[in-house]
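For this view, one protein chain was removed and the others were kept in their places.
Right, subunit A next:
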Amino acid sequence: MKLDSKVPEGRLEDKWRNYQFKSHLINPANKKKLNVIVVGSGLSGAGAAATLAELGYDVQCFCYQDSARRAHSVAAQGGINAAKNYQHDGDSVWRMFYDTLKGGDFRSREANTYRLAELSAPLIDHFTQQGVPFAREYGGVLVNRSFGGVQVQRTFYARGQTGQQLVVAAYSQLYKMIKAKKVEMLPRHEVLDIVIIDGKAKGVIARELSTGKIKRFVADAIVLATGGYSRVFRLSTLAIGCNGSAIWKAHKRGAYFAAPSFTQIHPTALPQTSESQSKLTLMSESLRNDGRIWVPKKKGDDRPAKDIPEDERDYYLERKYPSFGNLAPRDISSRAAKERIDAGHGVGQLKNAVYLDFKHAIERFGRETIEDRYGNLFTMYRKITGIDAYKEPMKISPAAHFSMGGLWVDYELMTTIPGLYAIGECNYSDHGANRLGANSLLQTSIDGYFILPNTINNYLEGELKAKRPEIDHQEFSKVEAEVKDQIQSLLDINGSRTVDDFHRELGKVMWQECAMSRNKKGLEKAITQIKSIKEDFWKDVKVTGSSDEMNTELEKALRLADFIELAILMCTDALQRDESCGAHFREEYQSEEGEAVRNDEDYAYVSAWEYNAGEFKLHKEELKFEFVKPTVRSYK
């Protein structure tokens, strides 16, 4: 299949408008006849479901948690970007577009990235209208701060819980439409497969988690908004339930998977302290606005931070990247931390951390200001570690955080399966090989609120004439039987190892070989290892309980089964890309100073994988840069 990105004609500034002019419209009476399934209730899912319902469609919205409001978008602390230029510091749509494209190391589509910047300002208007309590100046106007990888202040925030506040707004808007009887909410329902009829996405099979019941749902179009899949590493900043199952099943049924290996490793999470740890808590990047990162100059220096004099501290980001300093982009900061830790300068119990120090900021601005800016982050740090970060520096460490990769989508956010859309973190769209901080809440919200509701009609208009399949269509029966079989086989294995035990093993391989730094030999080894984990898993996992009850162990097993297969594709993708770009750092391709060396001649494309019965087949979407010239991404 040839990949058609469907990028509209015209100048960058006109593309989205041109698209809207030309796209099909559906009159309100007809919209009522159409029904859309939205899988996910995070910012992308809830935003899409609420807006589609406002436009008149009938919507069913799914989430696996007990309430729509718990989607992992709640965990975003730092903020959301918008080119408002409120600070009068030279920001503009163009600059934001350029920062994002460059931040992604020129591995995203110009037109998508431009649209992201273009729609950012109206999104802040939207959320303000919905009652999000963004931070304000005394005069009542909105405040901004800066985030990694940019030199202007364009980040909006609500204390340290921007994500939570945006989700509450989206969830409330969703419940407004539930009250209007335009949305049916299905919490505690996990989508386990997609039903394709005559080549089009027409339904899903879901498991009701509180009873174990397997159910069928039919629709005229399906939207996946299931979030990131970095739990493939097991230890990550994601929620424990975050999974790749819905997109993986969609992939197996024909949706291409783009750049699966592009994973952002966040530089400022709390370090791992033990084997039994289940997650790594993020400390917002916004802390790098005022915190300074350092390690002791002397290897293995065991003195407490306060006893290490200034001239024996290495503020390595400020040293290596003087113009961006502590605000260097994430991939660069993470790699720099790894480099220092591997060289023996790590601090903390397991020597796997670096310091993030607020001493100078407190001296300069006073404790009160710092408390006002980051109060709840400091409280969170104390709750988890028992340490007061006003008195001694935080210890932080890199952690798997965000999936730039995801289902391949065109300009309309449609996957390669007609009628199947992917929005939010689960698609591959605007971020390229590295996402800039505070750009994801933006992308995920814009996909759901502004883009999808404007593009889906183009497809649905054609479905008006088509008859919706019956729920007892043979394809539904077939897919349902496959889902039930998979569940039964898992329960029947009755082996000797727990699901978590397998997940720990998978996580270690992925972290070692497919995270911050990769090489050919390691990736090849990882693929062999994961294949053998897969074999062992299907021979030796043990899941107790039954299928027709709430069974949290079975839920985990189903998610892990998909993660294992996805992990193989991630390593395959990383192996294929013989260059370093953004978060994808291949050790073979680096400069003498250890910086990434990109290869635009051979790799200026998005890899899009076809499942092909497990023999993954590579397709390429060539990236054409018509409006900007790719440059070497330097933050020196």
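As a convention for this text, a contact is a pair of C-beta atoms (placed from the backbone, for glycine too) under 8 Å apart; a residue touches a chain by one contact, two chains touch by 3 or more; residues count from 1.
Definition applied: contacts and distances are computed from a predicted model.
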item	value
Complex member absent from the view - protein name from UniProt, among "ABC transporter ATP-binding protein", "Succinate dehydrogenase subunit B", "Fe-S cluster assembly protein SufD" or "Nitrite/sulfite reductase"	"Succinate dehydrogenase subunit B"
Contacting the left-out chain in the complete assembly, out of A:Ala158, A:Ala596 or A:Leu623	A:Ala158
Of A:Gly10, A:Gly131, A:Pro322 or A:Gly344, the one touching the omitted chain in the full complex	A:Gly131
Residue of A:Glu368, A:Asp501, A:Glu588 or A:Glu626 touching the missing chain in the full complex	A:Asp501
Identified contact with the non-displayed chain, of A:Arg70, A:His266, A:His431 or A:Arg518	A:Arg70
Of A:Ser278, A:Asn612 or A:Thr631, the residue in touch with the unshown chain	A:Ser278
Residues of subunit A in contact with the chain not shown	47, 50-51, 54, 65-70, 72, 74-75, 84, 86, 122, 124-126, 128-131, 133-142, 158-159, 161, 163-165, 168, 171-173, 175-176, 178-179, 185, 187, 210, 239-241, 273-274, 276-279, 281-282, 380, 383-384, 386, 449-450, 453, 496, 498-501, 542-545, 549-553
